[in-house]
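Only one protein chain is missing; all other protein chains are in place.
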Amino acid sequence: MFRRIFFDRTTKTWMITTMVIILLMPVIIGVGLYLKSLPLLEHQSLRTLLFTSDWQPSQGKFGFWPFVAGSIYVTLIAFVLSAPVCLLAGIYLTQFASSRLVKVMYPVIDILAGLPSVIYGVWGILVVVPFISKFLAPIFGTTSSGYTIMAGGIVLAVMCVPYMLNMITEVFKTVPMGLREASLSLGATFWESVKHVVIRKSYPGIISAFGLGIAKAFGETMAVMMVVGNRVQVHFNPFEAGYPLPALIANNYGEMLSIPLYDSALMFAALLLLVIILLINLIFRYFIFKTRER
Amino acid sequence: MNRWKIIEEKIFIALSAIATYSLIAVLGLIIVIVFVKGFNALSLDMVIKTPKGGYYYGGEGGVLNAIVGSIYIAFGATLIAIVLGMPAALFLNVHLVRHKKTQETIRYLLDVLWGIPSIVYGAFGFTLMLFFGLNASLLAGIITVALLVTPIMVRTFDEVLSTIPRGLHEASLALGSTKAETSYKVMLKQGFSGFITAALLAFGRGIGDAASVLFTAGYTDLIPVNLDEPAATLPLAIFFQLGSPIPEVRERAYAASTILTIIILIISLSARFLSNRYSKTNIK
Partner (left out) sequence: MTNNPTDTQVIQDCTILSIRNLNVHAGNHHILKDINLEIPKNRITVLLGPSGCGKTTLLKCMNKLTDLYRELKVTGNIFIEDDDILNTSKNIPSIRQKMGLLSQRPYPLPVSIYKNVAYGIKLKGIRDRKLIDYNVEKHLKEVGLWNEVKDRLHSPATSLSIGQQQRLCLARGLAVKPRIILADEPTSALDPISSKIIENLFRNLKENYTIILVTHVLRQAIRLADHVIFMYNGEIIEQGTPDELFNNPKSEKLKEYMVEGN
């Protein structure tokens, strides 16, 4: 008996410990990265760091704007390309598709969501980059190497699709059948029911799925880095190379210890990513959290 | 009026069908293209040999070092994730079952944690490494990847545990079992399929992730035999070889991506298969 109680106590203590460790992780990560980026923050103000574009680490000049802008730009392109497609495909899969197609699609989406980002990057190099340099850029009357913001956006869009589609179909599935029956019985067509009832009912869920898709796109590293060109410049032409934040961190870890403050700058970039993505996640997951509670 | 309604419906159904089928086409093409490109360069040597001298100029060898390195890292990380994650998930579903609010809040926080990108874990792992005076090594890689996959482990396992009827573990408590016994003997057994799925999912993520091991695991042509030695990983092998100007080396990158894709497919298909099989013996 004593042994059982002892076992019960120790396991409970261990369970609580693990839970606390896991939940404190973002805080620990945040604090760790903050401490590391302190030297840079003392060196320059947050404003100049974020909104100037003079990036010359060897001269102690750290303007993050090209990277922030690059990140925003690729994320935006990815979102614009993937969101409507996801929404339509989500509607089709949950409302109109044959059950056989649905049965095939769900595992396929799952598997694709689990493919490593390097694989998407390889695909980007094999397909998207040549597609842009040989086909898309000439259409818009420019020439391009293909390693561009546009390529990053397209690869990201494709990566986000399984992720967002998964969430969106989950949301649509929670719309009760009775609600659709009610709408149809009042004389709505299938599409009108979708438009007025299903989408309306799923509104918070759709917005959350989109938000989380954006967060994922914003933090994605390898696939984007492989196709985006990685040149420090601020450009509004999507057929120019860009340099998103995650790529900055990943590309320069080798030399960061040889230049003063450079390591601090890269950790600041990671902190920036963490804060932005954590915020987006907190907000949009709260939506889902609230709807689940009800 | 009525006519327009019908036309509108037809247009939108057609649009959504087009969206769906083009998605299938694009996503299917990813796997097809990677496979087609990769199979040309794929040879037995790729899988059973480490890089020999001159490998990076098109010489002999394979990526066995990276395959083994990836498996070591993913295995170690999954082990840590199990030690940390399994008790946490059980705690959430046994001890906290009466506190719905706390339970949901913890799930919310875990989901948020899941959303942190791997590059951030990588950067943090690097600071951790410097803090403890470690070098880029198998150990540092394992710890970093473990941080990344633990939330995945907890949430996936928890998702299955939460579907176990509450009556079952109440019955166990009523029979005089302690909460710990209920956790490990009843809940773990009932949720075993979920546990396997969670572990496999964590393993798959660990094998495929590149950004977190970029700073922490280092890279080497040798197969590591000690925790403090650097280790190559498959995603990084692909990444580095793609950057090479020599066509033969790039070809090998494609072959390596085929290997990685096959490994991931095997893992996710077996996760599916196992979870279906185990869940058949469970009480629903």
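The chains carry the letters A and B, assigned in the order they are written, with residues numbered from 1 in each.
Note that a contact is a pair of C-beta atoms (placed from the backbone, for glycine too) under 8 Å apart; a residue touches a chain by one contact, two chains touch by 3 or more.
Just so we're clear, the structure is a prediction, and the values are computed from it rather than from any experiment.
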Residue among A:Arg9, A:Lys134, A:Lys173 or A:His196 touching the omitted chain: A:His196
Contact with the hidden chain (one of A:Val80, A:Ala182 or A:Leu279): A:Ala182
Touching residues (missing chain, whole complex) on chain A: 98-99, 176-190, 192, 196-197, 200-201
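The working rule: only the chains that are shown with their structure count from here on.
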Complex contact set, residues of chain A against chain B: 4-5, 7-8, 11-12, 14-16, 18-19, 21-23, 25-26, 29, 32-33, 35-36, 84-85, 88-89, 91-93, 96-97, 101, 105, 107-108, 110-112, 114-123, 125-127, 158, 161-162, 165, 189-192, 194, 212, 215-216, 218-222, 226, 246, 249-250, 253, 266-267, 269-270, 273-274, 277-278, 280-282, 285-286, 288-289, 292-293
Chain A-touching residues of chain B, taken from the complex the two chains share: 5-6, 8-9, 12-13, 15-20, 22-24, 26-30, 33-34, 37, 83-85, 87-88, 90-92, 95, 104-113, 115-124, 126-128, 131, 147, 150-151, 154, 178-181, 183-184, 201, 204-205, 207-211, 214-215, 235, 238-239, 242, 253-254, 257, 260-261, 264-265, 268-269, 272
